[in-house]
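Excluded from the complex is one protein chain; the other protein chains are retained at their positions.
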């Protein structure tokens, strides 16, 4: 698909510097791009690459100079995303219809324009909203409800009675609605506690690959509207995650913890169970949170502390080897002074 | 299903306080429950909710007072589990029989009353015990042996020759018997070391979602009887895990480590390879164990230490920034004293 830089400026609401008639066929990274391709720059770390890129044009933040035709916008990441989608680089989606090898219960409700791929299983009483896309080899359990426009990649499991909102994207290998980890131990035997609740994934959520979200013991485990969850994240039973949260790969949230809106958990961070984490809190990478976190709190370390306190302790720790020597020197000198004072 | 509180007392062996004729239809959480539902309280943190719950009755530990009809028991968690199961809140299970789209080798042995779901594959020489339930899209490898009453959720892989005991539950996405991580490096090439052993999962184990258990290099990787393993846990080759262990989400055990009975590993904790961990040891969250652990040892930190030592160090670290200032003050004062002493 060929468009001009002027066309793209109209699409994303930016302004052109240089030749607006430059023809663009595709998007590409600043290192990889060649003639006919548009690239972008969001991270200043890569600014020197503007001098050497072979791209025909670049998407840049307003005011940033560049030696090639430029589409100048407020948010380059966002604008470039729209450009990429317009130029057709998005993922291929299976065509509407039910593949003959899929197994869809006659008791399931299937909306309009739905795609159901090869080997996908939809159990009795399940419901698929309009324009839902289920790739091959997906499992949708009894009475599960999937909203309009969901995009479910191959080999996802959505267990019975769970609810997945509109436009939710779920990547391969992810399991929604596995049993929570709960046992009542008596006489050395761990008796399984039935997990009779469900998972509710609200609208516009995206779940990465090989994520696990356990169903509630009773009631609901909730992933709030517009939250985005990266690969290999664990969400325990009865967790309630707010809206717009970002959970980076391999983070984990233990059972019954409540997480506010727009909370960020970096990679490999963990929250123990039964906590309250306030809105807009930030949990840095590998941090292990064991206490409630106030709104806008920034936590680091394992066990976690307020980030400032943590950095202060780290800084002082780096001075400790020298401080121990100083203590030994002080000891010698004080001993000498005491000897003299007595003498 | 409608029962009275008196009926439930007979079922779980508790005593009723208040109206035993209260009719109960379902279980629910203390916040979510309404009329006709019974709830419970195991964590004192939520005791204030007893005043506001709309539940018709509550399961409580002996001696705890409550303003609503109460089923008083020794172990509320355990009793409530039995009540939930009695009231029919358990997961739906596929009916006995082989789905026409399943691929079961004629050389496989299938017990009585077995369910094999759509798209499930059972290879030659595999054996399924009586009452085994295999959901859709499961893979059972050649000569794998599954015991009576196993419950295997969708998209589980059990590789060739592995053995899974009676009543074992395996959640979706879990892989039993993948190759251990072993290479012999020569001339800059990592040559694969064949992993010719198996995995033995003993009776009454439960494995969460997206767990990985590697087969032994030779001999067996063992998950001991009644152990419970949460989501996204890694068990390396030749690990021997004792009975009744609890491994919380995202924990990992490296190759050839031996773990005793009733060991608890909290979330994101790790054990390096070739260790011995004694019975009833507790490894706290995110702890990284690099040395043998004695029986009943409690380990924290990365690298791990005895928990008391670790807490002492953490406490002293919190005093370090102030201590460094005190050292500087002492230095000034000692220098002054020395000047005077010389003067």
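We call the chains A and B, going by the order they appear; numbering starts again at 1 in every chain.
Throughout what follows, a residue touches a chain if its C-beta (ideal position, glycine included) is under 8 Å from a C-beta of that chain, and two chains touch if they have at least 3 such contacts.
This one's a predicted model, so the numbers in the text were calculated from it and none came from an experiment.
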Of B:34, B:67 or B:194, the residue in touch with the unshown chain: B:194
Contact residue for the chain not shown (choose from B:82, B:163 or B:217): B:217
Contacting the left-out chain in the complete assembly, out of A:127, A:172 or A:309: A:172
Missing-partner contacts on chain A, residue numbers: 27-29, 31-32, 43, 45, 75, 77-78, 80-81, 84-85, 89-92, 99, 101, 117-119, 135-137, 153-155, 169, 171-173, 206, 208-210, 226, 228, 230-232, 244, 246, 248-250, 262, 266-268, 285-286, 302, 314, 317-318, 320-321, 323-324, 327, 330-331, 334, 337-338, 341
In chain B, positions touching the absent partner: 101, 103, 119, 121, 137, 139, 141-142, 155, 157, 159-160, 173-175, 178-179, 181-184, 186, 188-194, 196-197, 210, 212, 214, 216-219, 232, 234, 236, 238, 250, 252, 254, 268, 270, 272, 274, 286, 288, 290, 302-303, 312-313, 315-317, 319-320, 323, 326-327, 330, 333-334, 337, 340-341
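Heads up, the rule we're going with is that only the chains that are shown with their structure count from here on.
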Geometric centre distance via CA averages, chain B-chain A, whole Å: 25
